[in-house]
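What you see is the complex with one protein chain gone and the rest in place.
This part shows subunit A:
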Amino acid sequence: MLHAHLSPGPLPSRMQLTKDGKLKHFLTIEGLPPLLLEEILDRAEQFVTLPNKQQKKAPLLRGKTVMNLFFENSTRTRVTFEIAAQRLGADVTNLDIRTSSASKGETLLDTVRNLEAMNADMFVVRHEHAGAAHFIARYCAPHISVLNAGDGRHSHPTQAMLDMFTIRQKKGSFQPLKVAIVGDVLHSRVARSQIHALTTLATGEVRVVAPKTLVPAGIEKMGVNVFHHMEEGIEDVDVVIMLRLQRERMQTALLPSEREFFKLYGLTEERLQLAKPDAIVMHPGPINRGVEIDSRVADGMQSVILEQVTNGIAVRMAVMSMIMGSQGGAA
């Protein structure tokens, strides 16, 4: 049966849940039921209310081993996952794969097999290619859970959930909201996950605002309205999510210059006045001041950018504890 594993497995959306509907892997928001997303937010609420002074540990993951597999560089995401796992009492190992096995020609599957042999319970995976976390989830040992920390342009589900958490904290319910996602949607796994999360939570209107070069063809099918002009796109919205614009986009003829982009799509105080007066400003970070967002907005009253980072830990604790709950090892 050498080839049996080549036959297509279950769809990713189904692969994420156990038979009784518990979270087994967290790979993408797509296909998850709204109640499950709300459960993540509710549970994160419990972790965030732990007072900031003496951070109490909730040892739901005691005796478990979490391995951070980062095939692509990311300090912030890795650190928040690490803190989240530690607060839950897990043993955490960080593997910077770029500098180890992969660069020696080991295949992804062999890397995974070797780490399995070291008694891992959970892989937190960041990879440059879309579908990498699905691939690992499909082929790893059945007792291991995979948590996607970003795969190519595909998905970054914990980032989207911490954004949802922040929105709910500030705005209460999603139904009446208009949310605009602005900037480089084409290359953004964050935007894709945010769109799935917002539509799953029945957000009133989800908008995408960018020039045609940065909007992937067919994105309307994900349930968003596409705007090409900033002024129309953020008019009357409750939430403005700015995306990071990477410098290399100028080299590949997607944009003429940072200056022109800022002129047309940069979030300034003036432009922000087109949104609702109590609109909040979000950004998954790291921000490029003066490229997609003006410093006065990033540091202004309406910005919740740093709160997003804080909430990231609580949301990751929530997801990790739910996954471990489905493994039957945690209370």
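Just so we're on the same page, a residue touches a chain if its C-beta (ideal position, glycine included) is under 8 Å from a C-beta of that chain, and two chains touch if they have at least 3 such contacts; residues count from 1.
One rule holds for everything that comes next: contacts and distances are computed from a predicted model.
Asks: Between "succinate dehydrogenase", "Dihydroorotase", "Ger(X)C family spore germination protein" or "ABC-2 family transporter protein", which matches the UniProt record of the unshown chain?
Replies: "Dihydroorotase"
Asks: One chain isn't shown here. Among A:V79, A:I219 or A:V309, which residue touches it?
Replies: A:I219
Asks: Looking at the whole complex, which of A:K64, A:R78, A:R126 or A:R192 touches the chain that is not displayed?
Replies: A:R192
Asks: Kindly state which of the options A:L95, A:A130, A:L274 or A:V309 is in contact with the chain not pictured.
Replies: Considering the complete complex, A:A130 is the one touching the chain left out.
Asks: Among A:H25, A:R43, A:R153 or A:R316, which residue is in touch with the absent chain?
Replies: Of all options in A:H25, A:R43, A:R153 or A:R316, contact with the hidden chain holds for A:R153.
Asks: Given the full complex, what residues of subunit A touch the hidden partner chain?
Replies: That gives, for subunit A, the contact residues 1-12, 30, 107-109, 127, 129-132, 134-135, 139, 151-155, 189, 192, 216-219, 221-222.
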